[in-house]
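Before I ask anything, let me first share the structure, which is written out below as structure tokens.
Every protein chain but one is kept in place in this view of the complex.
Now for chain A:
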Amino acid sequence: MKINKNILVPNLLTYTILTVAAVTLVFPFLWMISGAFKDALEVVKMPPQLLPNRFTFENFIEIKKYFPIEKFFINSVIVSTITTILQLLFCSMAAFVFAKFQFRGREVLFMLYLITLMIPKQVTLVPLFIVFSKLRLADTFLGLILPDIFSAFGTFLLRQHMLTIPDSFLEAAYIDGASYLKVFTKIILPLSKPAMATLGIFAFMYSWNSFLWPLIIVNSKELMTLPLGLSKLTGRWATEWNILMAGNTVSFIPIFIVYIFAQKYFIKGLTLGGNKG
């Protein structure tokens, strides 16, 4: 009896807290999706109803009249994918150096990298726009991608992880005559998988959610990403929640599906890290 009580009570409490949290975090999305299928009258009806009485697809047709939302989606996929791959590559290369090489000025250089982390993106926004205009990169895909191909945050994250890889692993490989490149690709990268997965997810999300930079660098509708396109939506339909939620849903469902697949890899990465410990 006593043992049962000891296990049951904390478990019940755990489940209660986690369930309340999960419902709070997920409900707004259910509300958004349900709102996307309501008509203009039902969406503001009080008391509110979770499911619409009459499902309507009109909101989606209304949006497509003015906004090529499928084009925004493709643009977001292209920009985010390229950004993520490059960022993983360049950050892991830098992190390797800062974690596993001894040389003069290493700490100063790493501090310099971290200082840029403290500079708000918005501080360099205007001059960055000037630089990109001069390089004729304004209103191009390259202009959208380039500023985020490297991140000090990612380097910091990977370096912290690489510090936990024992130096003896590397020394053994060097004695066996392995090159730096080989040590990087055969030891450092495989052992950094959990951290790489974490950074990959964050880099993709960051790029996918990026709003301010696209807003400044992109002019033509052909190059707009989803957040930018969505923000234009609010300009047209200020408080027509059914139409706004339809737009939100279109942007949410695809990334949500991607997330379900990516999450498996993400959790796998985390459990790998757990087993290692």
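Methods note: a residue touches a chain if its C-beta (ideal position, glycine included) is under 8 Å from a C-beta of that chain, and two chains touch if they have at least 3 such contacts; residues count from 1.
Criterion: contacts and distances are computed from a predicted model.
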Open item on the list: Name the omitted chain as UniProt records it, choosing among "Sugar ABC transporter permease", "Aspartyl/glutamyl-tRNA(Asn/Gln) amidotransferase subunit B", "Periplasmic binding protein" or "Response regulator".
Closed with: "Sugar ABC transporter permease"
Task: Selected from A:60, A:113, A:141 or A:169 as touching the chain missing from the view - done: A:113
TODO: Can you work out which residue in A:74, A:130 or A:172 touches the chain that's missing from view?
DONE: A:130
Task: Hidden partner chain, residues of chain A it touches - done: 10-11, 14-15, 17-18, 21-22, 24-26, 28-29, 31-32, 35, 43-44, 46-48, 89-91, 93-94, 96-97, 101, 103, 112-113, 115-128, 130-131, 146-147, 149-150, 153, 155, 160, 164, 180, 184, 194, 198, 205, 208-209, 211-212, 216, 226-228, 230-231, 234, 239, 241, 244-245, 247-248, 251-252, 255-256, 259-260, 263, 267, 270-271, 273-274, 277
